[in-house]
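Here the complex is missing one protein chain, while the rest keep their positions.
Labels A, B and C are assigned to the chains in the order they are written; within every chain, residues are numbered from 1.
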Amino acid sequence: MTSIGVGLIGTGYMGKCHALAWNAVKPVFGEGPRPRLVHLAEVSPELAARRAEEFGFERSTSDWRELVADPEVEVVSVTTPNAFHAEMAIAALEAGKHVWCEKPMAVTLGDAERMAAVARASGKVTALGYNYIQNPVIRHIRRLLEEGAIGEVNHVRFEMDEDFMADPEALFYWKSEASSGFGALDDFGVHPLSLMQFLFGGVRRVMAQLAMPYADRPSRDGGRRKVETYDIASVLLELRNGASGVMALDRSAWGRKGRIAMQVFGSKGTIAYDQERMNEFQLFTASDRASEQGFRTILTAPVHAPYERFIPAPGHGLGFNELKIIECHELLKAIGGEAAQIVGFEQGLEIERAVHAMAQSHREQKWVGV
Amino acid sequence: MTSIGVGLIGTGYMGKCHALAWNAVKPVFGEGPRPRLVHLAEVSPELAARRAEEFGFERSTSDWRELVADPEVEVVSVTTPNAFHAEMAIAALEAGKHVWCEKPMAVTLGDAERMAAVARASGKVTALGYNYIQNPVIRHIRRLLEEGAIGEVNHVRFEMDEDFMADPEALFYWKSEASSGFGALDDFGVHPLSLMQFLFGGVRRVMAQLAMPYADRPSRDGGRRKVETYDIASVLLELRNGASGVMALDRSAWGRKGRIAMQVFGSKGTIAYDQERMNEFQLFTASDRASEQGFRTILTAPVHAPYERFIPAPGHGLGFNELKIIECHELLKAIGGEAAQIVGFEQGLEIERAVHAMAQSHREQKWVGV
Amino acid sequence: MTSIGVGLIGTGYMGKCHALAWNAVKPVFGEGPRPRLVHLAEVSPELAARRAEEFGFERSTSDWRELVADPEVEVVSVTTPNAFHAEMAIAALEAGKHVWCEKPMAVTLGDAERMAAVARASGKVTALGYNYIQNPVIRHIRRLLEEGAIGEVNHVRFEMDEDFMADPEALFYWKSEASSGFGALDDFGVHPLSLMQFLFGGVRRVMAQLAMPYADRPSRDGGRRKVETYDIASVLLELRNGASGVMALDRSAWGRKGRIAMQVFGSKGTIAYDQERMNEFQLFTASDRASEQGFRTILTAPVHAPYERFIPAPGHGLGFNELKIIECHELLKAIGGEAAQIVGFEQGLEIERAVHAMAQSHREQKWVGV
Partner (left out) sequence: MTSIGVGLIGTGYMGKCHALAWNAVKPVFGEGPRPRLVHLAEVSPELAARRAEEFGFERSTSDWRELVADPEVEVVSVTTPNAFHAEMAIAALEAGKHVWCEKPMAVTLGDAERMAAVARASGKVTALGYNYIQNPVIRHIRRLLEEGAIGEVNHVRFEMDEDFMADPEALFYWKSEASSGFGALDDFGVHPLSLMQFLFGGVRRVMAQLAMPYADRPSRDGGRRKVETYDIASVLLELRNGASGVMALDRSAWGRKGRIAMQVFGSKGTIAYDQERMNEFQLFTASDRASEQGFRTILTAPVHAPYERFIPAPGHGLGFNELKIIECHELLKAIGGEAAQIVGFEQGLEIERAVHAMAQSHREQKWVGV
């Protein structure tokens, strides 16, 4: 396989991110098929044409089904709003395409289950956009955990916080509507959960508390409208390996911009990480001499694969978009039949199940198994 | 009142800390009575005599009841192991002394209740050693909260971690025995709870999960002994003001030495603090211009009372021991009839009640009101 | 102009970085001509062909003159070792191509002068690879300086440190030969100098001290060879605006990986920055209330152009390679006749002159004007 035909549905935040990845993956990795950017779909034909020209796609359409039916398209990027994921991903799979779908999988658990079922039946490769697990830092942390660098993990803490919902006087919009989901739980929770799955094999049971920082928000008509989703979620949890943990999510956390903070405590050391400084992590190992023990701030370097594919010098830093390039490369490896680090629909479903268990736990005020 | 007679029971970690405070409080603050160091009690008469000489006490005894009976003693520092607090504090109160007792109040809730009752009846001043609330940083944070600098608080996170129990091969000792309490919960939890009381008026209901990182530890006889206490505690909580929160405690957290980390999220900003860097805190306010918003690292300075009593220049730093000097000064103010920031036995009892509610919550696997 | 023909000479560290930029610039910015990757030159024909396939170039050659003569090539990226810059850049300019040349311009001041002269005569656009000035953080700092956010700048400090020469037992190689230049001075000094030019208009006079951490290094023949270059440079300087400054460079600085640290002191505030955390900077403004003054850690965000072309969410982070994409976009703007932020050969020559003035200052042990 020297080239692969690509279709892209959606050109917003993640759509552009996919487009950049499709353009960069071959020059960065120097291996694998060359993506041929065949078809791009957007709601309006004008926007579709403009984005196709910008992103380098050969043709465009305002009818995504046309793209899915295009025989030259072999893999489809689905980056539309969450409510469309299921329909589009399933159609693409059924048309015999591989699918690269943004997270979360779907709005309802039923849709996610259907997606996983169709994927299984199709024999095609599926990948969800859990790009944080692609960070060379996170991959290296997994290697450290596997080799026992901090011994047996017994406790973890995850936080994910941003502030795009922090202003109480910002206009009510769809993220505060119940139809969009639970709130921070599905909006954010899936990311830490993808890390827990990647690093520890996932969670076993959960106990959640959801909270609303603001009861209502101004509406367009000049009045105020009651908020229906929870911007804050606090969760006690137990990992599959038995370790206890805490997960705290807040999309109304003033000053936090892209915080995904992780603390992992083991019998021989501790690891800490924060996505806002995604090119470094902290390692404490109990084996250092007592008078010089301390958390080491370790900067990513060529020794942390696949950083070296981007930059041959240490400490120069990757960006958020470059994680998507790594994800794209993993997807291509999977399509080529190689072992790859992706979250397929099957594993993605587990993440969705954990989210829904948390919501149930909140409703019933008790621990729920995943 | 130009001087006040002081008795000190116990000369370990906290005993020395009290002694240093009694020696320093007058020169630092320049006001209030001069402490007269009258009587010191320790288990052995030799050690008692030696410590009296070192700390500057006039006389010493191996019988603490003698100290309590000493008519020249007006205030008693109780710094013995937790199990003795109730008996000594009550005896001192009944002998008409003011009492400065280290935290936690007592091992059982019943003892704590008796202490509070006797204190109430005595009319004497009581103070518990919750020194972290005396930090000029914490006091200033309270002022900021009161003036609405970050708006209405809607979510908080507290962590307290050290690593003195982190080595799984360290010998079993009394801290792993059930008779010592629940583990991290009472050992550590009282500190964050004292901050929550000081800053937010305390907690309303809790949901806790206790965990053991290690099932057993080596015992002196060469075998292994089952651990009976929980080094880790994770708690969901609701503050009295309705805000949601998380508290995570771990005394087996490798690399953490004196971490008491706090994040306070409000409708207009965020405050963050970590006791390991006790001379600074972080403030984010949404009112800064968008392109220059960020967390400010604010160093303590004379403008943050009572820092200026120690050092007239900003950013030079106070130490842990100096918090106890401030606490001592507050105690003296209270004895002198002035308004003071101390945690008396009455308020201390509320903290104990929260701890016991958490333990109950863990046992019953459900939310418990405080 | 809807497309532009690109030639690339060299495919090492910077060659790949240029290739990635040429692939990404159109999808990222969505505007300007689409680069057409026409011709790639490398030393061996096999490597040239392989890299052309990886990077997406239409044809390749082992004779760079062939590339320069290619009529479909309109702009040439020169990313070969420094010694070749002058010859290649001049040939390309004389063939009527625009030139994008990596820094430093040349090994000798004479070569740099010739390059500038030819560039001037050619009327073509030239750009040197001073990518750090393209960081949205640095651009925003310039805006802040221009609007007087920290008042009048009166003192600056620059540091640039890495550790690739830090191991005293690493084999002697060409970077320790006098023929390679002065050492840290030209290897590193040009970067801080590009920032000083961009932010403050450059330097007026300098006083330098060069130093060798290791007198000799092991050579391949098993003996030791005397080191001829200076891994360390310390410089006092005066900016064109009269402010005093310090620049310290060290390529043997263990633990520093990509540090370019900058402190800028003004009459109303201070700005600090470190390239190892390239997505944030520190701002202190004296106008904040006394009790809440502190350095703000400001994360890059869409409000800091052109970050928003990459990511619509704040705090997610750009990478080192993405600075080159911005540089590429600026180059295309300049070619298109628009105002652009690039360091042309003319301005690059000033940077070279400052470097040579420093070397002279060291030799003569006195202040030297630039």
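We take it that contacts are C-beta pairs under 8 Å (C-beta built on N, C-alpha and C of every residue); 3 or more make two chains touch, one makes a residue touch a chain.
All values reported here derive from a predicted model rather than from experimental measurement.
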{"item": "Of B:142, B:316 or B:366, the one touching the omitted chain in the full complex", "value": "B:316"}
{"item": "Hidden partner chain, touching residue among C:143, C:226 or C:268", "value": "C:268"}
{"item": "Residue among C:139, C:191, C:256 or C:277 touching the omitted chain", "value": "C:256"}
{"item": "Sites on subunit A contacted by the missing partner chain, in the whole complex", "value": "140, 144, 149, 280, 283, 288, 290-299, 301, 303-304"}
{"item": "Footprint left on subunit B by the chain that the document does not show", "value": "13, 16-17, 19-20, 23-24, 26-28, 30-31, 34, 54-56, 162, 164, 256-259, 276-279, 299, 301, 310-322"}
{"item": "In subunit C, positions touching the absent partner", "value": "150-151, 154-155, 157, 159, 166-168, 207, 209, 211, 213-214, 232, 234, 236, 238, 243-246, 248, 250, 252-256, 265-270, 284-286, 293-295, 365-367"}
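By definition in this document, only the chains that are shown with their structure count from here on.
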{"item": "Numbering shared by both copies at the subunit C-subunit B contact, with half separating same from different", "value": "same"}
{"item": "Chain whose mean Cα position lies farthest from subunit A", "value": "B"}
{"item": "CA centroid of subunit A to CA centroid of subunit C, Å", "value": "34"}
{"item": "Distance from subunit B to subunit A - Cα centre to Cα centre, in angstrom", "value": "41"}
{"item": "Sequence positions of subunit A contacting 2 or more other chains", "value": "256"}
